[in-house]
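Excluded from the complex is one protein chain; the other protein chains are retained at their positions.
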Amino acid sequence: PNGVPTFTSADKAFSFQPVGRIHLDYGYNFQDAKNPDTRANKDITDGFNFRRAYIGFAGKAFNDFTYNVTADFPGRFNQSGRLQTAQLTYTGYKGWLIDVGAMQPAFTFEDSISSNDIGLLERPGINNVVTGLIASEGRLSAGVRTFGDNYFADVYLTGNSVNTSPFGSTTVLTSTGGATASVTSSAVTGVADDQKAAFARAAFRPINDEHTIVHIAGDVGYMYAPPQTNGVNAAGSHVLALSERPENRYGGLGSILNTGNINADSVAIYGGELAARYDSFWAQGEGYQIDVKRRKDLSTATNDPSFFGYYAEAGWVLTGQKRNYVANQGAFSAPTVDKPLNPGAGQWGTWEAVARYSFLNLNSDTWATNTANRVRGGQQEVWTLGLNWYMTSNVRFMLDYQFIDLKKYSSATNNTQVGDNWQSLGGRVQFTF
Amino acid sequence: PNGVPTFTSADKAFSFQPVGRIHLDYGYNFQDAKNPDTRANKDITDGFNFRRAYIGFAGKAFNDFTYNVTADFPGRFNQSGRLQTAQLTYTGYKGWLIDVGAMQPAFTFEDSISSNDIGLLERPGINNVVTGLIASEGRLSAGVRTFGDNYFADVYLTGNSVNTSPFGSTTVLTSTGGATASVTSSAVTGVADDQKAAFARAAFRPINDEHTIVHIAGDVGYMYAPPQTNGVNAAGSHVLALSERPENRYGGLGSILNTGNINADSVAIYGGELAARYDSFWAQGEGYQIDVKRRKDLSTATNDPSFFGYYAEAGWVLTGQKRNYVANQGAFSAPTVDKPLNPGAGQWGTWEAVARYSFLNLNSDTWATNTANRVRGGQQEVWTLGLNWYMTSNVRFMLDYQFIDLKKYSSATNNTQVGDNWQSLGGRVQFTF
Partner (left out) sequence: PNGVPTFTSADKAFSFQPVGRIHLDYGYNFQDAKNPDTRANKDITDGFNFRRAYIGFAGKAFNDFTYNVTADFPGRFNQSGRLQTAQLTYTGYKGWLIDVGAMQPAFTFEDSISSNDIGLLERPGINNVVTGLIASEGRLSAGVRTFGDNYFADVYLTGNSVNTSPFGSTTVLTSTGGATASVTSSAVTGVADDQKAAFARAAFRPINDEHTIVHIAGDVGYMYAPPQTNGVNAAGSHVLALSERPENRYGGLGSILNTGNINADSVAIYGGELAARYDSFWAQGEGYQIDVKRRKDLSTATNDPSFFGYYAEAGWVLTGQKRNYVANQGAFSAPTVDKPLNPGAGQWGTWEAVARYSFLNLNSDTWATNTANRVRGGQQEVWTLGLNWYMTSNVRFMLDYQFIDLKKYSSATNNTQVGDNWQSLGGRVQFTF
């Protein structure tokens, strides 16, 4: 279906297929120098970025096992390949899937949609922050999924992500957004224990017919052991920093929103999902709250910070096809491409228009009297308009135009505004198999 | 056989198959803080590690050539992929194989067993130290193997390993154990010549029938040109350091045993192998001596240090199958899996229990009057008990419990004990094709 063969043994107990995914972005930021200019990022890089470049294998063995081993070679320059997925799934019980390995476990609606199929270039900020803490790609995971005609549910134990760089290196340029655990160089000397978390997601489809799908879901997550860098009770032992970029990655922009390090005892996450499709129209929205419980024994702060975000997104398949729904992920996939590009035959693929409003707040106790309680990670609002051209089922062009409004104070005690307000144009060439 | 198709041309002159190997470890170290505590590694990392993550291709071309090109994406975090194997073999003469490229040439019994098939999570320390000097994975090699019903022999010229990091970087966390040649940053400016070595291995099977196999072998190796970092006769020009970890890798533990840098003129290695199988019981043992000849013109040391180690390992395939023997490697492979997991049909795979005692001594002239002669790399004893569950021929779960006793003096002139004595529990999910 995706342009590569799937090899299947005569008894159908075994199958095999190559995996490839290229997402090449190019973007430009419209920014003007002001005078005076306190903005922290007033001349953001314009340029290209291999957002994803996967090479791998997937298949089925002995009837009841499926696997996926994939490497990713992302980045703007000479950046190195790394493991993206190493997933083993046991499929021996009908309607149930048991997963173990490094994967992108299904947490939140948008993160359960394949990156090949998402409506805009990047997922909403709040989803990246939430999954960056305890789910997201390359996450060490063990869990169970169950699904049927009208429901999907999963529960996972998760650890670190193999895509997280714990050493604060320059590879931050291509790391997935969200939280990067500040497991600093002490990891090198062997004194760093992995984080531990659990999450669950449950989704229902009260309406699910040929024209109409309505999807309602809830998500809860809990990081009960943040990554440990020093001794259990030493200062700087369980440090988290939540951060995010303005919903684009071309040009290698680093995170502007950033809470700085928080000594955390645990993190609780909860939120909900709503999605619907009516023929070629679709809409989805989600909202999440993040409650961080501080290690107050290691800090002069007395409050537990909270962060939140939400978004609403809607799309219209201009050429009349419908978005599909993937039962074993509990989420949308791309619209059908029933007329792949063939100018001679008058076929021009599938076209789709998308719009989204997204809000993310990484501030907490911004004006607390005890300045140790202040977390001034910043907040961002992003409006995005997008146009997607599915030339075939495995070739897609995307064009996004963003209105970014980013507000951030210089520091906990300095009220200078270092955020910015600008527009950005980005495109993607995508081919996958 | 391993769950992926092998594609063969109609005339059988060509064949092709994908290669994948995932070894995902998770481990925990039982350690208590003491007071006072001089231990160098008193809080070893607990966590996961992708011990191996291979993606590659293997095949046959023009009847007489076979090849293997494989990359590895190991590690705990955002660590980069690297070349693992790039091997070309000429098979045109029956009973003979001519190899060239980067490979893991068959040196020592345990290192000739595929990492998919070894009885415990890691090979014995002495084998890692010995092969880390002149063989081991990713080693630039050119050589010849010959084998028949009752014998195996090989001889190779070897150079550097493409898996060795010569720059003392943080990638030590995932490098293969054994010696890491201290080719420091001078390599960057182009002043570093490769090491050169040769080895031979000869094995015989005096008994070799359906029930019983007895294997006897000898191994000799000689590094005649250690890696050169500066001018031939400059201080620090041919520097070696032997090191090893306590027979586990989860948690990214660095080497504790470490001789420090030795200015070496040459290194001689010799030892022997004994292995036997009687139906579902098997046993193997090896011992090696390492004699380093110093560059005495570049040092105040007057003695040539020697190091040694040995181990004994035994296993029992609880479900009655037998370990197999691979003629063209001269070593065991995994037991047969004739009843792959299928709970409905009452099939539960193959189960195996393994035990090992391993000893490694990287001390030499520990109490010499001339302290320049003292090499206090430390010594370790490790008892390991293991349980292996082969769910199918390509999916294996492993569980190891270790009793580690590690003794090391703080330095050549400081007799403080910095070693430790602890227990460790580790597991592995393995899937391969």
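Side notes on the structure shown:
We just call them A and B in the order they show up, numbering each chain from 1.
Note that contacts are C-beta pairs under 8 Å (C-beta built on N, C-alpha and C of every residue); 3 or more make two chains touch, one makes a residue touch a chain.
Everything numeric in this text was worked out from a predicted model, so none of it was measured.
Of B:27, B:47 or B:81, it is B:81 that touches the chain left out of the display.
Only one of B:55, B:240 or B:360 touches the absent chain when the whole complex is considered: B:55.
Panel shows chain B; residues 7, 9, 14, 16, 18, 55-57, 59, 61-65, 67, 69-71, 80-83, 86, 88, 92, 100-102, 140, 159-160, 162-167, 169, 171, 175, 183, 185, 187-194, 231 of it touch the chain omitted from the view. Although one chain is not displayed, chain A still touches it through residues 2-5, 7, 18, 20, 22, 24, 41, 43-48, 50, 53, 55, 71, 73, 75-81, 170, 172-173, 251-254, 340-344, 391-392, 394-395, 429, 431, 433.
Here, only the chains that are shown with their structure count from here on.
In this assembly, the C-alpha centroid of chain A lies 38 Å from the C-alpha centroid of chain B.
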